[in-house]
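I have a structure I would like to understand better, so I am pasting it below and will then ask my questions one at a time.
What you see is the complex with one protein chain gone and the rest in place.
And then chain A:
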Amino acid sequence: MSLPTILVVDDEIAIHRFLRPVLTAEGYRVVQAMTGTDALKLAAGEDPAAIVLDLGLPDFDGKEVIQRIRKVSQVPIVVLSARDREAEKVRALDLGADDYVEKPFGVGELMARLRAAMRHAKATGGGVLVSGDVSVDVAAHVVRKGGREVRLTRREFDVLLALFRNAGRVVTHTHLLREVWGSANEGNTQYLRVYVGQLRQKLEDDPAAPRLILTEPGIGYRLV
């Protein structure tokens, strides 16, 4: 029981076939489910450290699985989804999924996302958050880049903090807007574009080719 458990939910046996050896090699214990019902059962019974979830399941919708797990647990969930279903990914993320990987995917990518999700789950609020040469002192409201302080407005700081708190993971537009501006402004993605633009001007080495705050087209932003 010392090994962390990963629950893999997919109705395609072929996916299990290559994920199991990889996850095992990474040092996880693998539990497999083919249906939503089994997934819920195992999520409750096996206490997984993270869940890899395919959205297309034979018995019910993968999004419903997220919803029902989120009621009882904050376990990191990485969603497997088709490339052409932006709306579905956004829905899944808004329902509480931590990240997504588009099918078809390389296992390296999935593993990275999975690790980021689990790392975040361990991280706690407060202290100093660091990514590359940028650091955020949450308590002091101070942002430094390469050791020099960078002046940010209150909103810019809030946006940056929201991204730092979810570092490595995609944060949807809706999530950011709700967190920074409140739920009344969920549709106003133009605010975000303006503030993210300003943050890049102040924090990126080359604002035209961002390396810190990445855009996930149609979905949101990711801080790496």
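Note that a contact is a pair of C-beta atoms (placed from the backbone, for glycine too) under 8 Å apart; a residue touches a chain by one contact, two chains touch by 3 or more; residues count from 1.
Simple rule for what comes next: contacts and distances are computed from a predicted model.
A.B. asks: Hey, which one's the missing chain according to UniProt: "Sensor histidine kinase KdpD", "Metal-dependent phosphohydrolase", "Carbohydrate ABC transporter permease" or "Urease accessory protein UreF"?
C.D. replies: Per the UniProt record, the undisplayed chain of the complex is "Sensor histidine kinase KdpD".
A.B. asks: If the hidden chain were put back, which of A:Pro48, A:Gly62 or A:Gly220 would touch it?
C.D. replies: A:Gly62
A.B. asks: From the list A:Val22, A:Val194 or A:Val224, which touches the chain that is not on show?
C.D. replies: Here the residue in touch with the unshown chain is A:Val22.
A.B. asks: Touching the hidden chain in the full complex, which residues of chain A are there? Just list them.
C.D. replies: 11-15, 17-19, 21-22, 24-26, 34-35, 54-58, 60-63, 82-85, 88, 103-108
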